[in-house]
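Let's look at chain A:
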Amino acid sequence: MLQAIDLDCARGGREVLRGVSLDVRPGEVLGVLGANGAGKSTLLATLAGELAAAGGAARLDGRPLGAWGAPALARRRAVLPQSPALAFDLEVDEVVRMGAYPFPELAPAPLSALAGQALALTDAGHLAGRRYGRLSGGEQQRVQFARVVVQLLACRTAGEYRALLLDEPTASLDPRHQIALLRAVRDLARLHGAAALVVLHDVNLAAAWCDRIALLGDGRLVGLDTPRRVLTEAHLHAVYGLAARVLDHPEQPGQPWVLFRAPPQGATD
Partner candidate 1 sequence: MAATMHRRHLLAWPLLAAGLGVRAAPAPRRVVSLGGVVTEIVHALGADGQLVGVDQSSLYPPSARALPQVGYFRGFAVEGVLSLRPDLVLASDQAGPPEALAQLRAIGVPLVLVASAPNVKALEQGIDTVADALALDAEGQARARALRQRLDEAVRPVAHAAPPRVLILSSHTGRLQAAGGGSAPDALLTLAGGVNAFTQRGYKPVSAEAVAAARPDVILTSTLSIEAAGDVRAFAAQPGIALTPAGRDGRIIVLDDLLLLGFGPRLPQALAQVRAGLFGAASH
Partner candidate 2 sequence: MNHTAAVAPPRAPGARAGVLLALAALLAALALGAASSGAMDIPIARLPALLLGPGTDEDALWREVLLQVRLPRVALAILVGAGLAISGAAMQALFRNPLAEPGLIGVSAGGALGAVGAIVLGAASLPAVGSAAFAGSLAATLLAWRLGGRGTGVAGVLLAGIAINALCGAVIGVFTWHANDAQLRSLTFWSLGSLAAANWTLVAALAPWAGLLSLLLLRDWRAMNALLLGEREAQHLGFALVALRRRLIVNVALLVGPLVAVTGTIGFVGLVVPHLVRLTLGADHRALLPASLLAGAIALLLSDWLARIVAIPSELPIGIVTSLVGGPFLLWLLARRQGGR
């Protein structure tokens, strides 16, 4: 299991987070929220093994991430970046297949089947056979997501722990595709036992799709619990500096619905 134990995160020598402890549990979607610059992406990068822990520990299956080595780590966790890029144009199928690179033992036939499955899951099946460079930004992201799904599921033995980390995946998507993506993430968690951690900026999206939320503010973990317990008016004010009202979602029982209030003009908070 991917864990942060009293983790300090730093980027470029500057300390961003202190004393964060959390588990990314299989079958569960953990959302990470916070204001801009609160350290969400830094936390994700540290848990992905990109950044070294500045203090405390980031561990997978009890071993520090630094001790894993890039190839071994890639077989247990997959990361969807915020702005996917591709230097030279490839076909969609080629991009999706790259998810299997950590698994050179995977034969071509099962790889084709898995790639098809991933494209279907991310609603990008109709893009197969097209050139990546000609797709829209949202379509490209779905293709990259399919690649990540391939990496997540390839050669997975029953019950094996696999982590899925997504860095603001909904940032440039329209509402329909935002929901589709988060639904796909939840399906991966529920049906395939993936342990998902999603960095989001939209509080209500997080409330709708995450089982638990880690709320970051002021360089530390302000709350880590179900959306209802974490998204309190006090917490939201502390983290976002805005007054908020938390209502019951009119259509989803038990789910909170956050309304931020614009501060009166000229007033400082």
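Everything below uses one rule, namely that a residue touches a chain if its C-beta (ideal position, glycine included) is under 8 Å from a C-beta of that chain, and two chains touch if they have at least 3 such contacts; residues count from 1.
Behind the choice of candidates: all candidates are chains of the complex that A comes from, given by their letters.
Just so you know, these numbers come straight off a predicted model, no measurement behind them.
Q: Touching chain A in this complex, which is it: 1 or 2?
A: 2
Q: For chain A, which residues count as touching candidate 2 in their complex?
A: Interface residues on chain A, with respect to candidate 2: 48, 50, 69-75, 78-79, 81, 84-91, 93-99, 101-102, 104, 108-109, 112-113, 115-117, 119-120, 123, 125-126, 128, 151.
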